[in-house]
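The structure's right below; bear with me while I get my questions together.
Selected chains from the complex are presented in situ; the others are not included.
Chain nomenclature is as follows: A and B, assigned in order of appearance, with residue numbering initiated at 1 for each chain independently.
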């Protein structure tokens, strides 16, 4: 309870709320896309470097490999569950349900970052390799979603002008995977000595930059909600709220079975629970252009992201402590 | 002055590469892509600075060309626009240097 209040009253969450409120009150303020995209790249470099340096300090035990594998499996499987829920409870068609499911199988790196901050301020520790888990969980869900969308349909003819390999490049070489994995590797290779000289840029100001970025995310989420909510029926909104809980439970169960420490357990729950709103929407426009962004973007950015930030993270942290504490 | 065709294709950014491949294959001599800020369609509405994923951004492709590659390209673009969001228009314009196209 205290933890939850501390979370809710942190500058990060409050700046998100500020952006959300401004957008809902129909303020015209915007943060330029070029600036926000620059900040996003900064955040991914910073988190990759940090994870890499931490990895350079410890060995690559078998446990690490199993957690990495577990992350991939989770990302492959979660869309199946999400798809089933959506098709049972809502009136979404096959394509929209598959596209939405892809978002929930993939991850939100900002949710992950926010969680690492809260975990630290709760006095827990998390491992550097969880950044690698995050990177690995971005893409598999997209493949599952493609299969789900096509099951039982006759094979879709390829879109005019498409090229073999373009989807794979978009999915595996998008900015967030390139920067996360690259920075992780660089942090790992250069270790603490390399990090020392760049930490005044990548470590110290990190939380402040996150505040600025969350202000922008609040603005986006608020606008998404204002424009998109008419497209969402009750069952869809409910999905945006219970699906993270289902995923987190699954993530928690796996973490428990692997016996990893409390902080990492919380992070795996967060990764499972979070939904993508940057990488997967772009991939969906390429792979399933018929799916409606107003559905999946509004759900993932307007419903699930705020839910995780305000309610989910403290909750997962609480349970992670219970399981592994 | 010499008559040419000006093709203008307003299309979602994620499908830009596909449209460009079609144009290049059909043999247009060139094209230029302009960014868009925002837009409104049948029910949809997007704005560049308000969508972190940029997955709803549109761009405008302008290509000045002879009639024949344009006629070539229309069918393929029609197919593309069956899948992707976009609209296309062509108009007759005059150019200075016909050998340029």
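In this text, a residue touches a chain if its C-beta (ideal position, glycine included) is under 8 Å from a C-beta of that chain, and two chains touch if they have at least 3 such contacts.
Since the structure is predicted, the reported quantities are computational estimates derived from the model, not experimental observations.
Across the entire structure, the chain copy numbers work out to A x3, B x3.
Assume only the chains that are shown with their structure count from here on.
Mean C-alpha positions place chain A and chain B at a centre distance of 34 Å. Chain A meets chain B in the complex at residues 30-33, 36-37, 40, 159-163, 166, 216-217, 219-220, 223-224, 227, 277-279, 281-282, 284-286, 289-290, 293-294, 297, 301. Those residues of chain B lying in contact with chain A across their complex are 12, 14-15, 17-22, 44-45, 47-56, 76-77, 79-80, 83-85.
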